[in-house]
Structure formats: C-alpha cells, structure tokens
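With one protein chain removed, the remaining protein chains of the complex are shown where they sit.
When the chains are written out, they are named A, B and C in that same order, and each has its own residue count from 1.
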Amino acid sequence: MAKLSSTARGVYIIAATPFDDAGRLDLESTSRLCDWYLEHGVDGMTILGQMGEAPKLLPEESARFVRHVLDHLKGRIPVIVGVTAPGLGAMKHLADIAMEAGAAGVMVAAPGTLRTDESIEGYFGQVAKLLGPDTPWVLQDFPLSGTAQITAKLIRRVADAAENCVMLKHEDWPGLDKITALRRMEAEGARRLSILTGNGGLFLPLELGRGADGAMTGFAFPEMLVGVCRLMAAGEADAAMDLFDTYLPLVRYEQQPGIGLPARKYILAKRGAIASPALRAPAPPLSAETKADLDWLIERLDRRLAKARG
Amino acid sequence: MAKLSSTARGVYIIAATPFDDAGRLDLESTSRLCDWYLEHGVDGMTILGQMGEAPKLLPEESARFVRHVLDHLKGRIPVIVGVTAPGLGAMKHLADIAMEAGAAGVMVAAPGTLRTDESIEGYFGQVAKLLGPDTPWVLQDFPLSGTAQITAKLIRRVADAAENCVMLKHEDWPGLDKITALRRMEAEGARRLSILTGNGGLFLPLELGRGADGAMTGFAFPEMLVGVCRLMAAGEADAAMDLFDTYLPLVRYEQQPGIGLPARKYILAKRGAIASPALRAPAPPLSAETKADLDWLIERLDRRLAKARG
Amino acid sequence: MAKLSSTARGVYIIAATPFDDAGRLDLESTSRLCDWYLEHGVDGMTILGQMGEAPKLLPEESARFVRHVLDHLKGRIPVIVGVTAPGLGAMKHLADIAMEAGAAGVMVAAPGTLRTDESIEGYFGQVAKLLGPDTPWVLQDFPLSGTAQITAKLIRRVADAAENCVMLKHEDWPGLDKITALRRMEAEGARRLSILTGNGGLFLPLELGRGADGAMTGFAFPEMLVGVCRLMAAGEADAAMDLFDTYLPLVRYEQQPGIGLPARKYILAKRGAIASPALRAPAPPLSAETKADLDWLIERLDRRLAKARG
Partner (left out) sequence: MAKLSSTARGVYIIAATPFDDAGRLDLESTSRLCDWYLEHGVDGMTILGQMGEAPKLLPEESARFVRHVLDHLKGRIPVIVGVTAPGLGAMKHLADIAMEAGAAGVMVAAPGTLRTDESIEGYFGQVAKLLGPDTPWVLQDFPLSGTAQITAKLIRRVADAAENCVMLKHEDWPGLDKITALRRMEAEGARRLSILTGNGGLFLPLELGRGADGAMTGFAFPEMLVGVCRLMAAGEADAAMDLFDTYLPLVRYEQQPGIGLPARKYILAKRGAIASPALRAPAPPLSAETKADLDWLIERLDRRLAKARG
C-alpha cells in the first residue's frame, strides 16, 4: 500500500467503530461499514479517531480492529490510524501495529496540558523522531476537544522540523483564516502540507475555497462530502455550495458536542451501514425528541433531493 | 412601560452597540439601528449583552447608551438591559439606572468561577434579593462564553426561589433537551418561565418545536427570526424550516466565536443599519477573505430570496 | 486479605511506579519500594494513581504491576488500585484483575467532561453498579487535575446511593471546609465515609483537625505523614504541627504541578528506595537548578532533624 504523502486529497472519512448492543466490537458491521463507505465514493479512511471511541478500546481491541479493517480493504483506499495516547510508548506501539498491517499513516494530537509553543513543538518533535522516517503522520489540530492550541506559525515550525509530517487535520474553530495563512507560507516557499478539514464539515466549501485539499470528518452522508470536493475541484463553486446547503441542516445538527457521535451512529444504523447504533459506556443517550428531530431532518432532506432530481 | 413577564414571546433582538471609527459611542447610529430593528418587526430589544461589547463601556457610557435607547424607543417595544458585572454593587447600580429609565427588565449571567450548584444558587439568590420585587430579571445560561454550567434542575430551583426571575436566556450547547426538560417540569406543576434562545439562532425552529417562546440573539437578518417565530406559532413547521434553511449558511458563519460580532457589524453596516462596523479594541479584525466569504453568502441569499419570490 | 471499609485510617501512601532508564517497568525496584514504604510505617498503599503514571502503562503492564505488588506484600497492608479509565469497560476489567489478585479496593475519579451534578451522580452510579457489592471503592475528588468538580452534598448523595463506596480521597483545593461539611452530615445521621487527604499533604494536620482519617499522598518522606497522623490521633496537635512544619518546605516544593512527580522520584532514588528516577515520556525534565534546590532543602531538613534530636 502506498504511504500517505502531502499530495493527498479528497474525502478521508472518519469511521465509526461499530459495537453490538452489549458493547462488544462488531467486526461484521465493520466490514459492512467499510464497503458502504467505498460505495459512497470516499478516497480514504481514518480509523480510531475521537469519533471512533478510540480511548474506550483496550489495546488488543484497537489492534484487532486496525488489522480487520486493513485486511478487509485490501489496499483499495489508504487508511490513517489515530494513535494519540497518554504515553509516547503506547503511541509508538499502536503506530507500529498499524504500519505493519498496511496503514498509509498515523494521526497524533497534542495533549491540552501542553500550553506553550515550546512544549508543543517539543512534543511533536519527540513524536516525529519516535515514529521514524517510514511512518508518515498527520498533525491533528482540534483545540475544541481539549487538545493544545496551535498557531499557523507553530504548525509550520513543526512541519519544517519533521519531514514525516505530511498532513494537517484542521479543526480549529474559527479556522478559515488559518488555512489561508498556511497556504500563504507555502506560496512563499515552505514545503507543502496536505490539509484535510474536520469540524463535522460545517465549513467545507469555504475551507476548500481557502485552499484545503479535502475533508476528514465523519458526516453520516459521505456522498455529500465527496460531491462537494469534486464540484469544487471542477471549479463549480456555486454548484458545490448548493449541494452542501441541502445537507447543512443535518451537518449543523450532528456538530453538537456530545450528541454528534450518537446522532451519527443513529443515522448510520438507519441507513443500514451498521447493525447497532450502540456506543460504549459512559455515553450520552439520544432522547426520543432528538431522534424525532433527526427523522424529520432526514425526511426533509429526502424531499429536497427528490425535488432536485426532478 | 410594562414590565417583563413570564408570558414574553417572539424576537428580542440582541442589539449591537454602534461606535464610530475612533471607538466613540455613535448615538446617531444607535437611533438608526433602533428604527431599523423596529422596521424588521422585532418584539423587543436586549442591549448591553456580550454582543453589545458591554464590558468595554465605561459605566457612564453604559448609562448614556441605556437612556438614549429608551428615550428613542418611547416604549414602543420592551427593552432588557444586560447588567452582569464582577461586583454585585455595580450590577445593582446599572439595574437601577435601567429600570428608572424605563427598561422592562434586566439580564444577569453567573461568573464561570462558580463551579458548583450551591454557589450558583447562592449567587442568583443574592442577585434576586438585591434587584428586589420590582425588577424582573432574565437568567442568562451561556456556558460556552465562560459563564457557569447550570442544569435544568438548578434553573428550576433558582426560579422557584425568586419570583422576579421571569425568563431564561437559553444558550447552552447542546441545549434542545434542556428546553424539553424545563417544559416537562412546568407540565408537572412548576411556575412558567419565558424561554428565549440564543446561540446565534442556529437551532431556532427546533428550539421552538421543543417549547421555546422565541429568540434572543443578534443575527443580522432579524426578519428571518421574526418570520420563523410567526410561522411556528401558526403551526407551519415546514414553512418555518424552509425560511430558516435559506438563511442557515449565514447563521452558521456568524456563529463562529470571536468572528461573529465583527461579521454582524460588517453586515449591519452593509445593510445601512449603522454607520461604521468598528469594534472597540481589543477586537479581532475581519480579513479580506472573510469579507469576501460574507459578500458571497449574502449574494447567494439574495438570489435565493429573489427566486423564492418568483 | 480484608476488604477496604469505611473505618480505614492512617497513611495510604501513593506509590510511584518505578521504571528503568529505558522506560521499562522495574519490578525489582517495585519490591524494594514496597519494603521501604513498610519500613517507614505506612498503613496501606495506593498504586496506579496519577502519581503512578497509570495512563502511560499498557493494560498488560498495569496487570503485571498490580499482581507483582500484591504478591510481594502478601497481605501485610491493604492495597488500593487506581482504575480510572476513559471507558467503563476498561475500568471494570482492571478492577476485576485487582480484586482477584487480592486488592482491598479500587479508586475511581470522574472525567472533567462531566460538568453537572446530575451527570456526575449518574457516572458514579454506573461505576458502583458495575463494580458490584464485593468491590469497595474510593471516590477520588481531585478537580485541580482536571477531574469533575463535586460538592460535599453530591459526595453525600453518591455515597448514600452506593454502599460499596467506602472512602473519599479528598483533594479539592481549598478543601478544609469540605471535610467539616461532610463530618457534619455524618453527625446528623449519614453513613460514615473514611476520608483520606491528598494535595501532597500540604494541609495534613489541619485536615486531621477537621476530621479526616489520614493521608493518601505520595510525599517522599512517608515517616512524616505517619508521625503526624499518630501524634494527632494521640491528641498532640502542637507536636504534630511541629513535626509537620519541619518538612513543610519540601512538601511545598513537591506540590508544584508537573514538577512534583519528577521531584519525588528524584528524592526516592536519592534515598535508595528505587534504582532510577526515570519517568515515562512525555515527562518534564528536572533542571539542574531544581535538583540543587531539592538538595539544599534536604540538607536543611537533615540539619533540623539532627538539631531536634539533640
């Protein structure tokens, strides 16, 4: 399998981790979900991200899940594995398992306890060295979730010091000007980074307009993410925005903190991509009213799509 | 002027505080902005909220601004005045000025340093007593901005202990189930509270569907907020949602933390409601790219509205 | 081995987890450290707390370490095992290993993402049920480290709902009045909880004066903790305070966030209790100046102790 590089583009869907109603890993649903993402046109997959409930898996479960996904996909699309851990030893351990099983690269966030540029730079320096030249890695910048606050200049410094850092998972908020700032530094001579954006996709067409290369998020309608990226790449900005706006009511609903993940699993189960919407405990339940909201929003979406199709 | 009561409904627009380019209070624009809000159909106004840059005004400026707005409006719509302050003495001071000048009530948030139910309950108990029976007040629940985290049960306890607490400014996030919980307690016998929702309006029709009475936010197209509230009140949920979705791309853009306020002032100035989009320092500037984003989103909105009108 | 109960008293030392210079678990030092703690008179031990770098151990390492300590101690003193984990499944898994190996009980903190009384109560309710009647547990209240903020009333509610909750690890700051409040509730009829205090021991004699039963902290001179608890139990408050004050300069130094743990391991190695002061990465290094500070403070302590002995 080709390794991840700074030319990566398109939609790297953040995959849910399917459990059965008793909270056990559901590997059958995992296979089905991989196929379903492929059918919807994604360019890559990211597993064991925060949306994948990674901290709730035991290490042997993480290893089993990583190997199952990579075996099932057989190299049809590149896979990135989230390996953030409280100890660098555990991070390296999972990264090695992932790369050996055929992952294209790994993703790492900095702990929120690192509160200064120097400590963040030092942390990623250790990460880069430990991973080594053969493991490309993605810097995840997601301060809303409690990870470190990182400026555009600091991302640049980290990337300049570590050739194996090839991609930025961008989900600072607000973050549009950060993309512009990073692309400007590249225009002035800096090495290129691939930039894929998160935040549930809430600003996707605008982020692409600022120079992002695609999306890395887990929106439960990946076909929209794929369509928007293709239209923007084709220079059809207004058509991209029209497509995006059709799904925006659901994007907005999924982006609520805490509720987002159970809402996504509810929709994935409803669409037949996984068998159960179960999360591992502790997890916030979805109220009956929230399910009714989602059902109504999906019904309205279906009507709009039918109408657009004529 | 009638005092605020728990039957209040509709749109209480959060008003910007207009400054000139040198950062001085612009009272001429203030008058113009009041008229503009009235023309767009708002049911009430809230001044000196966080969007009103209240902490950046000197007390004598706050007093002057409050009196100017109330003089200008001449009781045509009720006005709520934000009076949150680090000291309860300063809070009471501004509340007295506001009520004497003809305000309908005042709004108070709890400092984020209060981290337990008991300290929050104690704080609002002091507030209620200090304001006295003739000053109706709004409990502002806005944890994302750094104020205290308050459960539905605690809001209920605060309201049960203080008859002059007549309204909840709801902007917890996620917050839909909180509205449902509060209305359920009322169905079981608790005293009614008016609930107006904030968060930039991002969930307005869904919030109204859960039982909210209206909106209290500063979206720069108040006509949408007014229209959505009227359609929902008339039982036209799908039509309300259609109208809302048309504006959702802009609602979403304005809701970015930090950027929201300069974006709103930019639009208000562009629409002719105020003379200058200036904020008081320190304030984040709007980049040229961000202005271009806003211009494009407004242009797309205008096209959609024209098309809808036929 | 007897199970932990609400009558537990004295010093439950928080044990460091010894690593060699390459970051591997050092089980020989672990045995030596257990003996050293016993020689210094501790009444119990707590392993895999935050000071034990627990999140940096792989699950199989945690299990190996727990079993090694319990095998080595052979029931001479009760051992509590920290089992806090992002997922309740992992928590239960480690708790079962610990109890089977002969632990007296386990310790659990609530994640800082739980920001309301209701969610904290719900979380501990799940914990209590999952652990079951045969596993006594300690509620760890340590908000400074980023865990949830819990009032005295809420601790009471959690304990009243869960008979297997037998102890409070108290390290709120400031926290003296919290002990007084909890003991007052017991005087009015509530079930007794054992209360052991943390915060590096910074307030130990005053906490015992308020009704605490002892200390659970990792100060590198356990003989002081033991002596203070004995003198206070004997009613010798001024003598307890004199002993405490002699060590206070070092207690204060160790209590610095981030530096505390490497400082403790530095002293433990210097005193011969462990072979290497190494921490697992990422970890803040001790500067040469900090080591010189510690050396000076220890030298001054030795002089004072010599003088006191005459």
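Annotations
Basically, a residue touches a chain if its C-beta (ideal position, glycine included) is under 8 Å from a C-beta of that chain, and two chains touch if they have at least 3 such contacts.
Everything numeric in this text was worked out from a predicted model, so none of it was measured.
Checked against the hidden chain, the listed residues C:Arg24, C:Arg76, C:Arg191 or C:Arg252 yield one contact partner: C:Arg252. From the options B:Tyr12, B:Trp36 or B:Tyr123, the residue with contact to the unseen chain in the full assembly is B:Tyr123. Shown as candidates are C:Ala63, C:Leu206 or C:Ala283; the residue that touches the absent chain is C:Leu206.
Within the complete assembly, residues 173-174, 176-177, 180, 202-203, 206, 209-210, 238, 241, 245, 248-249, 252-253, 256-259, 287, 289-290, 293, 300 of chain C touch the chain that is not shown.
Residues of chain A that touch the chain left out of view are 115-118, 143, 149-151, 153-154. Across the interface with the omitted chain, chain B contributes residues 23, 53, 55-60, 86-90, 93, 111, 123, 126, 280-282.
Here, only the chains that are shown with their structure count from here on.
A comparison of C-alpha centroids places A closest to the centre of the full protein. Of all chains, the one whose mean C-alpha position sits at the greatest distance from that of chain A is C.
In this assembly, the C-alpha centroid of chain B lies 47 Å from the C-alpha centroid of chain C. Chain A and chain B, compared by their mean Cα positions, are separated by 34 Å.
The geometric centre of chain A is 38 Å away from that of chain C, both derived from CA atoms. In chain A, no residue reaches two or more other chains under the touch definition.
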